[in-house]
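With one protein chain withheld, the remaining protein chains of the complex are depicted in position.
Now for subunit A:
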Amino acid sequence: MTRKGMNRRQFLQGSALATAAALGSGALAGAARALAAELELSTLDPKTAAGLLVMTRRIYPHDTLADQYYGGVVEALDEAAKADPAVAALLKDGVAGLDLPMEMAFLELSEGNQLKVLTGLAGTPFFQKVRGTAVVALYNNELVWRHFGYEGASFPYGGYLHRGFDDLAWLPQPPEDASPKAE
């Protein structure tokens, strides 16, 4: 996945979305549309992208994780749609279908009602495609690792041998016969 346009998204995240979050979900919908419109997408239309962005956020909600990272999932879905017209149709029709269960636009629903809609769709190929893509694209993004305290590749830094592999200090040190000192 390419990471083009990150600066632009970071800028957007810092302004529009932060403001929107303070204003509540209606404004968040507007911000999602704005961010989705800024993603560099080849295949998905802005309405589909905005729906997928909010849907992904509801599937894997991390309150302190900025929307730009969920935008990365939309980009991954766009790649899949580009590669396979059937996926493009699945996503477009799927997002359109999110508006049906409550007879209201999905993006305008409360968080609780959005969850209700998604729960009803959880077994569908559309939902599974989005969730299956998101679980890789969201958590495999090196930029989100810091949020979770995961440090990624260690070999370039000589591993953790001298960088805290055994730095846990809130429990006693095991005896040497169980855990010899590093040679």
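Heads up, the rule we're going with is that contacts are C-beta pairs under 8 Å (C-beta built on N, C-alpha and C of every residue); 3 or more make two chains touch, one makes a residue touch a chain; residues count from 1.
Rule of thumb we're sticking to: contacts and distances are computed from a predicted model.
Enquirer: Can you work out the missing subunit's protein name as recorded in UniProt? Choose among "Choline dehydrogenase", "Carbohydrate ABC transporter permease", "Cytochrome bo(3) ubiquinol oxidase subunit 3" or "Ferrous iron transport protein A".
Expert: Matching the unshown chain against "Choline dehydrogenase", "Carbohydrate ABC transporter permease", "Cytochrome bo(3) ubiquinol oxidase subunit 3" or "Ferrous iron transport protein A" yields "Choline dehydrogenase".
Enquirer: In the full complex, which bits of subunit A touch the chain not displayed? Write them out.
Expert: Residue positions of subunit A that touch the missing chain: 59-62, 115, 122, 131, 135-136, 138-140, 144-145, 148-156, 158-161, 163-168, 170-174, 177-183.
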